[in-house]
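Once you've had a glance at the structure underneath, I'll fire off some questions.
A single protein chain has been omitted; all remaining protein chains appear in their positions.
Going in written order, the chains are labelled A, B and C, and every chain counts its residues from 1.
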Amino acid sequence: MIDVLYFAWVRERIGLPKEKVETSAATVADLVAELSAREERYALAFSDTSALRVALDQDLSDFDAPLAGVREVAFFPPMTGG
Amino acid sequence: MIDVLYFAWVRERIGLPKEKVETSAATVADLVAELSAREERYALAFSDTSALRVALDQDLSDFDAPLAGVREVAFFPPMTGG
Amino acid sequence: MRIVVQEPAFDIGAETAAFASGRHDMGAIVTFTGVVRDDTGTLDHLEIEHYPGMTERAITAIADEARTRWSLGDVLVIHRHGCLAPGAPIMMVATCAPHRADAFAAAEFLMDYLKSRAPFWKKEVTRDGAAWVAAKDADEDALTRWKG
Partner (left out) sequence: MRIVVQEPAFDIGAETAAFASGRHDMGAIVTFTGVVRDDTGTLDHLEIEHYPGMTERAITAIADEARTRWSLGDVLVIHRHGCLAPGAPIMMVATCAPHRADAFAAAEFLMDYLKSRAPFWKKEVTRDGAAWVAAKDADEDALTRWKG
């Protein structure tokens, strides 16, 4: 079980800020494929991962990173702070 | 008659902040030569003009600049503001 | 070092005065304040979303990096989230250093990284609707000057 978090328009498209996901995905990309296969709203949110960023346990990471040992995955658009 | 002003260590070496000078010097360098010929304290203050700056009517200028029409000449070391 | 992520407004003057006070060995203090800008006069407010936990962690990492790169006396970062009206301060950064070049470089570094590496997202709410602010290529490009 991992916590999956969504922010900004990713959160809006998927329709929730956070959920627990039962998965055996090996990488972030595998998790994205699993989620996209669930429902149209996930497929829409993840349709272009080049427009997305991912953090694993609150550190920026990559879509090909392994998920072993990870407890929290977050998906969001490029940041616009400052 | 022009006003001649001295600042910082130039003022200290010459021993006064300001004086009126009757001169027919054509350039700043000519004025410096006239003043240096007066007394040792002037010669000392002007011994190395590369270590000095000059302003004519409150604008930075050069030692070879003409004095025609100038009412105020100031001599001082390189500035250390900020 | 002080890192603050909060919803309420902060007092730029009071923060600047507090940061600057008692610096006998620091000749240079630089502050940057970001303000909600309304170019067109149509902005009702800005909504800033963030990732609690990661935000503090990311800002701390950026500030630590600045302290390894330059000789700094101290670093302050304040960043707000929630609803902000036009003209409201969004965030501020302050640095102090013995020399001005270090204080300026560190403040610009902090701003460049906060823009694109701290998990905040801005949404503009105007009378015509709401839209997420898109990240600018220029902001990503700004990071390249600190590399290599």
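What we mean here is this: a residue touches a chain if its C-beta (ideal position, glycine included) is under 8 Å from a C-beta of that chain, and two chains touch if they have at least 3 such contacts.
A quick note: this is a predicted structure, and the numbers were derived from the prediction, not measured.
J.: What shown chains does the left-out chain touch?
T.: B, C
J.: Write the list of chain B residues that the hidden chain touches.
T.: 5, 7-9, 11, 55, 58-60, 74, 76-82
J.: Counting contacts across the full complex, list the positions on chain C that touch the omitted chain.
T.: 11-18, 20, 22-39, 86-87, 89, 98, 100-101, 103-104, 107-108, 111, 142
Please note the rule applied: only the chains that are shown with their structure count from here on.
J.: Hey, which chain ends up farthest from chain C, C-alpha centres compared?
T.: B
J.: Please report how many Å separate the Cα centroid of chain A from that of chain B, as a whole number.
T.: 72
J.: With centres defined as the mean C-alpha position, give me the chain A-chain C separation in Å.
T.: From the centre of chain A to the centre of chain C is 26 Å.
J.: Distance between chain B and chain C based on Cα centroids, please, to the nearest Å.
T.: 48
J.: In chain C, which residues are in touch with two or more of the other chains?
T.: Not one residue in chain C touches at least two other chains.
J.: Quick check: what residues of chain A touch more than one other chain, meaning two or more?
T.: Not one residue of chain A touches more than one other chain, so the list is empty.
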